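One chain of protein is taken out of this complex; the other chains stay put.
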Amino acid sequence: MRLIHHTKNYTLTGEQKVTVQVKDKKINKINNKKSHVEIEPLNEEEFLIKGEKKSHVGEIVSLKQNEVSVMINGNTYTFTIDTEIASKRKAKLSKKAGPKVEKVNAPLPGEIVVALVGEGAEVHKGEPVMILEAMKMQNEITSPINGKVKSIHVKAEETVMKDQLLFEIEPLK
Amino acid sequence: MKDNRIPFKRFHERNEKLEDQYDETYFSKQHAKGKLTARERIEYLMDEGSFREIDAFVKPAGMPNEEKFGDGVIVGYGTINGRQVFLYAQDFSFMGGSLGTVHARKIIKVQEMALKMGHPIIGLIDSGGARIQEGVASLAGYAGIFMQNVKSSGVIPQISVILGPAAGGAVYSPALTDFKFMTRDTSYMFVTGPDVVKEVLNEDTTFEELGGAEVHASQSGVADLIYSDEEHTLMGVKKLLSYLPSNNVENPPVTSVENAASSKIEKLSMLLPDDPNKPYDIVEVIKLISDKDSFYEIAENHAQNIVIGMARLNNQVVGIVANQPKVMAGTLDINASKKAARFVRFCDSFNIPILVLEDVPGFMPGKSQEHNAIIMHGAKLLYAFAEATVPKITVILRKAYGGAYIVMNSKNMGGDFNFAWPTAEVAVMGPEGAVKILNRKELLSAKDPEELKRKLIADYKENVANPYVADEKGYIDEVIDPSETRDIIINAFALLENKVEQNPQRKHGNMPL
Partner (left out) sequence: MKIKSILIANRGEIAIRIARTAKSMGIKTYMFLSHHEPNALHIEHADEVIDVSDNTFINVYTNIDKLIEVALENKIDAIHPGYGFLSENPYLPRECERNNIIFIGPSSKAINQMGNKGLARNMAIKNKVPVLLGSKGVISTLEEAERTSEEIGYPVMLKAVAGGGGKGMRVVRKKSELALMYKLATNEAKSLFDNDAMLIEKFVENPRHVEFQVLADKKGNVVHLFERECSIQRKHQKLLEEAPSSALTEELRAKIGADAVRLCEATGYYSAGTVEFLLDKDLNHYFMEMNTRVQVEHPITEEITGFDIIEQQIKIAQGEAMDIKQEDIKINGWAIELRVNAEDVQSGFAPSTGLIEQMDIPNKKCLRVDSGYQVGKVVISSFDSLVAKLIITGKNRSEAIKNCRSVLNSTTIKGVKTTLPFFKQVMRTPSFVKGNYNTSFIETDLEQSFYQEDDELVAAAALAMQAYLNEQEKINSDTLSDKSVSAWAMSKKIKGN
């Protein structure tokens, strides 16, 4: 039995990285420190997370494959959970694959006011590519990287949903 | 304790020799590629210690002096969460997992056993393709596998898990099975590889671009489910299995969760935007109607204008087909029709009742759709619903226009129960379009055409585009309160438990393929 260990290390990747060691299906260490966190359900949605210093009330927003979102104190935390082996493998594979085309999705539902540049245009990181109007606010959707606009998937006056693909930016070679 | 009597000595020696085959280099070679070995995959997927390997000691055809056993494939049976399954796992470490005659014979053997005994079969695929050294014999091996795939189709669930390359003829076995899983970054499927593409078409392409998991999950729709790594892929297989019966005679397995309703069910009636032309996410509706955390979406990145997947309603499995208003307003196009049709037929084959959640403005117009035969592909969905004899329920949430209304399991297409929410608009077309056609002349001659149009649209909504006309004529059985939807359909499916419907005897229908 090579895979079924009694302790297993996981990496949780989100805004910040957290490592968790699981022993006998229970959380044993967090960030290499012995964990004393206890979790108990409060009701159908909420959990009481008893930490060393403080207790928090949290809830699970979504769980899909190995992506988990939780909410605590009005803040959302989204993690991708990988086993140690898988995260090492991914690091190796992503090194091989090189820079990726960046897909930019609508951060919120709204209406496209205008695309400021066309396909093929070169844009700098942070430069606005289109304007999305929602809640009477015009929001600039900017390029995440220096690159070239590979494709634009929406047009002016189109209503878009949250997370709908707006455009793709190809890194400059 | 080892038994040292003569007959047992050889038995142990042989087993030890087989074990020795799986040494450190065996593991490290695959791990270096970012992949697991066939052995590890089996361990991960099956209940601990339950796997029995058969035909472990065979040797490749024409290679009697080969040291290694197995001819690059491990076959056998075991349990997954206590349920019997048959399995074959190609082993890339032996001649690139290439398919020789012995290799093929082993696969065919478990395929036959699975069919005979009525258990699902899972293929873990990681193979360079036909073994060139064995020539036509290896091609014949593929043919044998395909024949078994087709014989088993609709009798036992067949699941293909692509964990490495699957090229050339090798792709057609997965294509013939019910579900194809792929793993991001490490699995590929294509009929001809990048080298050939370059040679014949002089096009530069990569493995990933040509046939990676991402491409097949979104563009081609070949992959039904993709995961970020092998462990999660295999977990996905386990999860899917929990919704499937072992064969076409059994019902799907039932869970025993008490009070499985979502605690936010009253949210249901608030999900639809007040503006009927505004999009919303149908998945949220599905999640609220079905048992808590039970929805398992299939092919979610392909033809996203329609959502399909498994869910449970009061612990019973249902297949869900739902238009997705947040993508292309939920319009039916070629890909959506094919995706849904295939799923409806799968559900019908395996006694999985079907729930349709409808919000569809029509079929996708345009040259590209027409020229690519939307007529034929749309007909597939029609055919699938009409042919399905499992319990079928439709709930119209909002739009149900024209041809698309008919297709989505309407009453006269054999819907067992057809419900509608008060927000439903059942009509030949949407108000704007209808008014333009019906009142072309008045609108042209009106003093204030905009105002007249506004009035006509209001009239049309009042008199035509609502659920009440259809309800009063019996095309809808009942207009229901959205917050009661779950209870009403659970009850309806309970009523349908004993439903038996038969299509006429025939060799098979002639589906518009």
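Chains here go by letter, A and B, matching the order in which they are written, and residues are numbered from 1 within each.
Convention: a residue touches a chain if its C-beta (ideal position, glycine included) is under 8 Å from a C-beta of that chain, and two chains touch if they have at least 3 such contacts.
These numbers come from a predicted model, not from an experiment.
Every shown chain that the unseen chain touches in the whole complex is listed here: A, B.
Only one residue in the set B:Val136, B:Val500 or B:Leu513 touches the chain that does not appear here, and it is B:Val500.
Note that of B:Thr255, B:Asn301 or B:Ser483, the residue touching the chain absent from this view is B:Thr255.
Residue in contact with the omitted chain (choice from A:Pro128, A:Pro144 or A:Pro171): A:Pro128.
For chain B, the residues touching the absent chain in the complete assembly are 81-83, 235, 238-239, 242, 245-246, 248-251, 253-256, 264, 267, 270-271, 273-275, 351, 389-390, 450, 454, 458, 497-500, 502.
Residues of chain A in contact with the chain left out of this view: 10, 12, 16, 18, 20, 22, 25, 27, 30-31, 35, 37, 39, 47, 49, 51-54, 56, 58, 60, 63, 66, 68-70, 72-77, 79, 81, 107-110, 113-114, 116, 128, 131, 133-140.
Basically, only the chains that are shown with their structure count from here on.
Centre to centre, using the average C-alpha position, chain A and chain B are separated by 26 Å.
Residues of chain A that touch chain B in their complex: 1-4, 44-45, 63, 65-66, 80, 82-83, 85-86, 89-90, 92-93, 97, 109, 159, 161, 164. Taken in their complex, chain B has these residues touching chain A: 27, 31, 34, 39-40, 43-44, 48, 185-186, 208, 227-232, 236, 263, 277-279, 281, 293, 326-327.
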